[in-house]
Every structure is written in C-alpha cells, then in structure tokens.
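Every protein chain except one is present and positioned as in the full complex.
Our next item is subunit A:
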C-alpha cells in the first residue's frame, strides 16, 4: 500500500512505555491531523516515522517497503523522502550556519551556480526576506528560523512532511502563509502531511481527517470537512 506507515511500534524510555504497539498510516496527498494531550507520545511517533528513532518493536514502511534501522543506517535516498518540522527550530538548525546555508543543506547535488537562485526562491516561498539569509540563527527571531527550516524541508521535495506543532511560533498571518505553502507543495507533489497541533481551529481548517492520540483511549478517527486554501 502506498503511504508512510508505522506498524505496531513500541518505544520505551527506561521503564516508561511511550508508544505501545502504535500504528498510523499517512497516504500520499492527504493531510492527517493528530491530536492528544501534551506528553502522550506524539513527538516520539514523529521521530519514529521520520526514521530518527528506531522503535523497540514494530517497524515503519514507506510505500509498502519496510525500513530497517534508523538515522544514518537508513539510505539517504529513503531518509530524505520524509521531511520534519519540529516545534522548536533552535534545536533543529546548526547555530554556526547562515540561514542560506541551512536552506542549501539538501541541495548539495544541485549545480553550484543554481544553488544561490534556488535558495532565494525557497526563502521567498517560505516568506523570508533576503536580508535575513546571511545571518546566523542567533540573529533572527524564532519564527524566522522556523521559516528557514520550512524552506530546507521543501528543498528536499519530500514525499511526506511531518509537522509537529510547527506553526505555534508563528503569528496568525504567517501561519496561514505557511499552511498555504505546504498545501501548494502537497498539490504539486502529492505529499502526505502529518499535522500535529493543539489548535482546534487550525486542525479543522487544515486536516482532512483527525486521529485522537493515544488511539486506545480515544474515539474512532473522525473525518473533518475538506479544507482547501485555494
């Protein structure tokens, strides 16, 4: 089956079981909302799906192919099919790089003379002005850094994009902009999007269907009306 899926994954930190045989499926082109109380394992699930954390049991599959291992044990070609945006961009960006270099990270395969143009184009899409590109993370605001992380995520042209509270540090207008940019990317590339947010209005407006987490204590998944930004 096409899609990004976790199959009965279990993750424990010490004696604490954070995910207990959890499963989820994100199909191409759909936006799946995930909601649940703080600390219920949503972020761990994201790390597992992004192949950043190897589950103690169970596995992740992409388009039906099981993935073994995590991080650098997974082939780059597989890993980069999945983009992630975390809540805090500070821990996700190398503090020594300029914003331009952060955005350019995935573009290594691109011809050198094209990189500059592509970075400017991606920054523009993400709503960053050019004056910010030469600065390092400490000299921009949290929301500006998050937009650089979005530009970097889009540079990969991911087939799946996982957004873990990724717009909470943005004002309402910038949030609407980012949602529109991601939706546009989704329409053009058939990207499957996982959306984690505590904001019911945002969830309702953006997600095609919503899953309550953890699944065992929750009501069955509810479909919400299709949200379209165009």
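By definition in this document, contacts are C-beta pairs under 8 Å (C-beta built on N, C-alpha and C of every residue); 3 or more make two chains touch, one makes a residue touch a chain; residues count from 1.
Just so it is clear, contacts and distances are computed from a predicted model.
UniProt records the chain missing from this view under the protein name "Nickel import system ATP-binding protein NikD", selected from "Polyketide cyclase / dehydrase and lipid transport", "Ferredoxin", "Nickel import system ATP-binding protein NikD" or "Putative zinc-finger domain-containing protein". Which of A:30, A:184, A:199 or A:212 touches the hidden chain is settled by the complete complex: it is A:199.
The chain that is not drawn here is touched, among residues A:45, A:60, A:169 or A:193, by A:169. Shown as candidates are A:61, A:88 or A:116; the residue that touches the absent chain is A:88. Residues of subunit A that touch the chain left out of the display are 13, 36-39, 43, 87-91, 127, 129-131, 135, 138-144, 146-147, 165, 168-177, 179-180, 198-202, 204-206, 229.
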